[in-house]
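I have a structure here, written as structure tokens, and I will follow up with some questions on it.
Of the protein chains in this complex, all but one are displayed in their positions.
Showing chain A:
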Amino acid sequence: MVSGMINEDLLYLLAVNLYRLPFESRKDAQVIFSYVLRFKPANASPKSDPIAVSYIITNKPEVLIELCNGYDHKESATPAGTVLREVLKNDSAAAIILYDDPGAKSPNPQKGLAGIQPNAVQSGQGVFWKFFDWIDKGSFEVGADAFTTFRELLTRHKSMVAQYLSANFELFFEKYNNILVKSESYVTKRQSIKLLGEILLDRANYTVMTAYVDRGEHLKICMNLLRDERKMVQYEGFHVFKVFVANPHKSIAVQKILLQNRERLLNFLKHFLEDRTEDEQFMDEREFLIKQIRNMPAVPVEPTQKPAQLGVAR
């Protein structure tokens, strides 16, 4: 039955037309997807991928792309998103979405997983980059679901994502900072700052983190978050800011900004979110940052260690 569905290309058609189905049928479609994408023949080894999944990643990646495009419609966002998040537990499926790139300069003729060029810089036309607009421009329901999937994509398969972010550092953070962190939507803004902190502090993203905190521009964005009028935005911003300050190899640009604002920062941090008296970790870290800033040498010092080089697979 499952292989019959594969032969008839049913999954693709279902994904493309998901938003056209009526309410209850969309849920049924979601159930069908979940079942089919989990199905393994009785004699399959427990470690192998379900047959529909391996078919999709080698022969029919369009199914995944179309599931993402489910975010184009309010109706299909939730069912498509639910299916996607389940499939994304498979790292090859996640790779297909990340590396989809119809605008690539030298497209690989091979389809699916075999066609992926992990070190090629993305053109920004792939389906992954559409997530920024879905999150920012969609209605609350669509944006929220798209963000959940986006987060899943960026946090589940750590080493793969680390390499992806290294290769596409400029494009990714340009979009991330300008579309998500500066979003008008409170939820998008708050969640994306939080996710940024999580990405930077993930061990696997060490290279990305050192490159990120090396830039004065990034520090400026972050310091402005500390002054946002909404305290949860300030709080999330703090968890990014702390990475800049705690970095023992601050770049000259970063040191300059911090030194220029040293007195302001010290005064500011002293009273920063001071009603958070229950949050021991926060208070400790705030204390730590104050100490770090206070003890900075008066003039910028050449860092002893440069940030790791981006985009180089090691």
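What we mean here is this: a residue touches a chain if its C-beta (ideal position, glycine included) is under 8 Å from a C-beta of that chain, and two chains touch if they have at least 3 such contacts; residues count from 1.
One rule holds in what follows: contacts and distances are computed from a predicted model.
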item: Name of the absent chain as recorded in UniProt (options "non-specific serine/threonine protein kinase", "uracil phosphoribosyltransferase", "Exosome complex component RRP45" or "Armadillo/beta-catenin/plakoglobin"); value: "non-specific serine/threonine protein kinase"
item: Positions on chain A contacted by the hidden chain, ascending; value: 23-24, 27, 34, 78, 82, 86, 91-92, 95, 113, 116, 118, 139-141, 144-145, 148, 158-163, 166, 185-187, 190-191, 197-198, 201-207, 210, 220, 223-224, 227, 229-232, 239, 242-243, 246-249, 257, 260-261, 263-264, 267-268, 270-272, 274-285, 287-288, 291-292, 295-297, 304-305, 308, 313-314
